[in-house]
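Encoded as structure tokens, the structure appears first; notes follow it.
Below, a portion of the complex is reproduced, with chain positions unchanged.
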Amino acid sequence: MKQFTSIDDIDNLTELLKLAAKIKQNPYNYKYLGKDKILCLLFFNPSLRTRLSTQKAALNLGMNTLVLNLNNESWAIEIENGSIMNKGTQEHIKEAARVISSYCDVIGIRTFAGMTNKIEDYQELILNKFISYATVPIISLESATLHPLQSLADLMTIEEQKKKSKIKVVLTWVPHSQSLPQAVANSFAEWVSKLDVEFVIANPPGFNLSKKYTKNALVTHNQNEALKEADFVYSKNWSSYENYGEIGNDFNNWMITKEKLKLTANAKFMHCLPIRRNVVASDTVIDSKDSLVIEQANNRTFAAQSVLFKLLQNEK
Amino acid sequence: MKQFTSIDDIDNLTELLKLAAKIKQNPYNYKYLGKDKILCLLFFNPSLRTRLSTQKAALNLGMNTLVLNLNNESWAIEIENGSIMNKGTQEHIKEAARVISSYCDVIGIRTFAGMTNKIEDYQELILNKFISYATVPIISLESATLHPLQSLADLMTIEEQKKKSKIKVVLTWVPHSQSLPQAVANSFAEWVSKLDVEFVIANPPGFNLSKKYTKNALVTHNQNEALKEADFVYSKNWSSYENYGEIGNDFNNWMITKEKLKLTANAKFMHCLPIRRNVVASDTVIDSKDSLVIEQANNRTFAAQSVLFKLLQNEK
């Protein structure tokens, strides 16, 4: 593994999931790997799970971490090539990426979609420029279009919880009051499609994800139909990809409730968090014994740790 | 000790004060206790002493620390149960507390009083909800109504500095230009009342603290009377508990001066810091050799370290 920004950076998903499970059993067994190594975590956007779990993952491996909030602790970053920097931006991403590389062994970077320009967001300008100028491996801590650490934790959780070999996994759109990126949904679709499962995506008309990530999935606009006999219901809002950034205010009845889950095969409920209670799903769903949201968050540590393990192992 | 949010969480105050003194002598003697343990510090409010001393305490014990500023680095927290989260808040305290618990072994949390709703503040909503959902021990880094780490450091300081067995301790209200919580004063009253000392509280009319914390103390509105023969003068402003949040602009003559301290038995001067010079007390008082404010702050490290020691010892 040379970097970790999408499923394409992984040689062998099965092996990575086994590694993550093994690390979860004995998280401190590999502290020698991170000796005198530094992970630098760069945040353009808010973070709770990613911030804490990735730091914990590094500590478990004996690495040190340096955290930098790029929105308020450092300089405003320019990303355009050739620009005359006589306005608000103070430091070009070329220098930032190369300089930060000189202070650490791995860089993690969080940079959300701006949600106004679909083409720019899907070009992953900040992430890709950072990668092209950095001289150390990059881990995505959620980028404009993907959230692979979340997906790895989600797949770990499904593997741990599944009770039969052939399962049905449903990714369902849910309501939200803000215009959210498609990153978690794109990524989950991309990762789940590598598993030997029945995979259905349910979303309202106008809310289809980019075909790039959903090509192996059945997409339906009928949520109830999709939920039938599901073993795992992954709920997530995303704003429209087609009418970029549009919120689906007409589809508040897509909230996940106890009643809807009765259609499933006693499905486990999943969400990446943070979750807006009684908007995305009802309290009773989130608080039920079939909710996996806390375990998904817990697995973020071991997902990050297995990715760091692979990157550090390369260096040895 | 299962948690540390008030004096009620302590089995034996004398033993805890002895432990703190012992740790102060050899702060690095217990580094084995914190191996592979993580302390997560959550700040809803500003902090200098608490932030640094508690991190140092953890490092002295071999623990790692993760710091999260909840006001600007993460998501806006909802605390109401059953609310429909379609407004500004992004993550419910239920998930936040449970998820953060999965990333660490102890959580410290600072959450000031809002100073507008007395009932809510005194219910300690954020702290108590955090405790009820968290799955690891909680340390208060100052809550709406109490600041027990400060009180433990204050009692350590009194024990170190007292020159006779029977002493008189005075907690006196002092002026301030902002509406401050009662937390430090409530807490000091509660802790001092466990010691075998003469304890007097002096405050202007309308500024009595809640009887819950002052029941064993003599309360007077005559500051000069209170100061007579005092061995320790603990100065602290608090806004009115009775007329909740009201500032005592009519009582600027309650500032502690050299002249007032002449009434005492060469009393030591105490304050939790930060202190507004020449409002709370005059420069000459704060800068005198009888001022203990720096030593109180220094003892915050060993107060926190002895609390962490007790919590970590439980786990072994």
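We call the chains A and B, going by the order they appear; numbering starts again at 1 in every chain.
Here is the rule we go by: contacts are C-beta pairs under 8 Å (C-beta built on N, C-alpha and C of every residue); 3 or more make two chains touch, one makes a residue touch a chain.
Owing to the predicted nature of the structure, the values given are computational and were not obtained by experimental measurement.
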item: Identical protein chains in the complete assembly, only 2 of which are shown; value: 3
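Here, only the chains that are shown with their structure count from here on.
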item: Centroid spacing, where centroids are CA-atom means, of chain A and chain B in whole angstrom; value: 39
item: Of chain A, residues touching chain B in the complex; value: 28, 43, 46-49, 51-53, 55-56, 59-60, 69, 72, 177, 273-279, 283, 286-287, 293-294, 297-298, 301
item: List of chain B residues in touch with chain A within their complex; value: 36, 38, 40, 64, 66, 68, 72-75, 78, 81-87, 90-92, 94-96, 98-100, 102-104
